[in-house]
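What you see is the complex with one protein chain gone and the rest in place.
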Amino acid sequence: MTTSTSLVYLIALPLAGAVILLLAGRRADKWGHLLATALSASSFGAGLYQLSQMLSRPTEERAVTQKLFTWISVGSFNIDAGILLDQLSICFVLLITGVGTLIHIYSISYMSHDENRRRFFAYLNLFIASMLLLVLGDSYLNLYVGWEGVGLASYLLIGFWNQKPAYATASKKAFVMNRIGDMGLSFAIMIAFATLGSVSFSGVEEASHTASQATLTAIGIMLLIAAAGKSAQFPLQAWLGDAMAGPTPVSALIHAATMVTAGVYLIVRSHFIFDAAPTAQLLVVIVGAVTLTFGAIVGTAKDDIKKALAASTMSQIGYMILAAGLGPAGYAFAIMHLLTHGFFKAGMFLGAGSVMHGMNDQVNMRRYGALRKFMPITFVTFGLGYLAIIGVPPFAGFYSKDAIIETAFNAGGIKGILLGSTALLGAAITAFYMTRVMILTFTSPERWEKDQHPHESPWLMWLPMVILAIGSVSTGYLFTRGDSLVHWLSPVFGEHEAHEEHFLPVIVVSGLALTAVLIGVSIALVKYQFSDVDAEAPQDVSIFTRIARKDLLQDTFNESVFMRPGQALTRILVKTDDKVIDGTVRLVGTTAIGTGSALRKSQTGFARSYAALILIGAVALIAGIWVVTQ
Amino acid sequence: MSPYNYLYVAGLLFTIGAVGVVVRRNAIVVFMCIELMLNAANLTLVTFSRINGTLDGQIVAFFTMVVAACEVVVGLAIIVAIYRSRRSASIDDASLLKR
Partner (left out) sequence: MLEIQTPETIMFWILAPVSVLAALGMLLVKKAVHSALLLAWVMVTLAIFYIAQGALFLGIVQIVVYTGAVMMLFLFILMLVGVDASDSLTETISGLRPIAITAAVGFGGLFVSLIGRATIGHKPYGLEFANSNGNVEGLAKELFSTYVWPFEVISALLVTAALGAMVLAHHQRTIARPSQREQSIARFRTGSLAGAAGLPSPGVFARHNAVDVPALLPDGTAAPTSISATLKARGDMLESQSFELSEVDNTVTEEK
């Protein structure tokens, strides 16, 4: 495998930015954001350089590695801190640094009134570095470091305005739920080390050919838990909605485009495990299908624009996980959808941020309306993203989502029909709620609160939106033209026979998908465009709406099943500790004190009574001798 | 007569000394009773020495005398010190350590 010495700069540049900004403190307030943006951009430049290097090499030599240092060396257990850049990683590197840089630029303006902007940029750079480490690590352990790093950055950024208790709680919630996933990942690493004897990707892949089915299934399930935690997949999805407490650029970068897709990366990267463990793979598919429906349903009920987008993110990642669970046929499509989603969802989040910027941080869509006239650029870029996500040709989402639906149908048998139908249903619901967002925000009559003066955002904000909109228009076509992305990634996943038997002809699937989209859009138009929308959310709604507004009772479920029993258990343990364990300790003390004060009474202080006691002792002794020698 | 009779005498003297230590209050008398007990022990040592036909018992008795002399010197010094501060030679008066 080719080695390189320049890979480390990809990670080192943003990491240096984070360190400098955090250590320099207030001194860096004036130039910190510029430095952070420049470093992020230079990391993107380094990524482009690596891509050009990669393209100049033949297909089989494209993956490059760099050993940084020996991390752990205990007997036969050796782990190097190493970097692996292959065709899969480079996609992520460019997505992370590219979208990341755009969001840096956007944030310069968006956060300009925040006195802690430098800290914000430091965290952003920390996130970029950690995310790059995640996708560039050549072993599960290195990945784990990045995995925890992005968790930390996510925590810090969700709670960036931690002076508000609700936001601080939201960041804590995200952190705690991520811990569960992280535990899964650490278990997976431990199982891999204990049974396969290696934690590097290449070592595990090699060993997986001979490993037992049970081992691989166990590792696979643990990896799935990890992915579910990080990517907000069922049943660990509850944190993502609350994570919208963070600044909108954070939602765009971390909770839409990059970090939440780490789970997809993890599963795709571990394809050799899932390929050999059908049970785990089936679970992946189920989780993906459940989440894509779940997220879509929640999305229909949300009035908060960011939460609606978050639900949509959850749903779209469900598509990716579904595709990743479909085996070799789906990996490339999962990545393709991930990349296109990165563009259009980031663009839409930035659009939402722009709307909020113009509406005094109002997030309730029922208080928007008719913003098309006041924010034309935002409207256009958001609209292009909208067309992409619902899957209208020739926008990006059409190509990637269509491919997933098609692959789902091709999974074969009942499973294929079920998965395909679910994906189609999801597409229809997606079309409905995204149209709803569009209508409520931009095209319906205005329902503003007083003193609202909507205006277009400054160029630093709309420029990234425009670039992302271009991406959401073009990427789908670029990736599918001549199956370019599939071929590009094939060295990583191995070739598979590209055209097995199709369950339905491609054109039929596309037609079905478009029909589903059309139905969703029509319902939304009838319900919101051609009828009045209340400025207050109506309360006399069906039980289903109410449940959907409550995120399908996910928090209620977590609270009643895990939190309350956990609290009760904690109380019992505290009481046990206090009464039983401490009680025993205290009893020892009390006994000693009691015995002491009882025995003290025998201490009269009179030497003669002591002498009498000695005499009695001597009598006892001599009596003993007398008896023994009889 | 057998030399064991000396042992009976020694036993009686020792017992009387022990009672004296408990019963008498005057510190000096208590001390004298302790001396009596030591002398009784010495008598047994000398008698055993005679019974066994070796001089080791007498040597130990000799050491006992030296130790007793040391003890008397220090003990009487303590009594004098107590008497000087408390104007009393009763050992019951020196009972302040109980609390």
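The first chain written gets the first letter, and so on, giving A and B; residue counts start at 1 in each chain.
We take it that contacts are C-beta pairs under 8 Å (C-beta built on N, C-alpha and C of every residue); 3 or more make two chains touch, one makes a residue touch a chain.
Quantities reported herein were computed from a predicted structural model and do not represent experimental measurements.
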Touch with the omitted chain, as defined above, among A:77, A:562 or A:626: A:626
In chain B, positions touching the absent partner: 1-9, 11-20, 22-26, 28-29, 31-33, 35-36, 39, 42-43, 46-47, 49-56, 58-59, 61-63, 65-74, 76-81, 83-84, 89, 92
Contacts of chain A with the absent chain, listed as residue ranges: 604, 606, 608-609, 612, 615-616, 618-619, 622-623, 625-626, 629
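As a convention for this text, only the chains that are shown with their structure count from here on.
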Centre-to-centre distance between chain B and chain A (centres being mean Cα positions), rounded to whole Å: 90
Interfacial residue positions of chain B with respect to chain A in the complex: 18, 21-23, 25, 30, 91-92, 94-99
Residues of chain A that touch chain B when the two form their complex: 603-608, 611-612, 615, 618
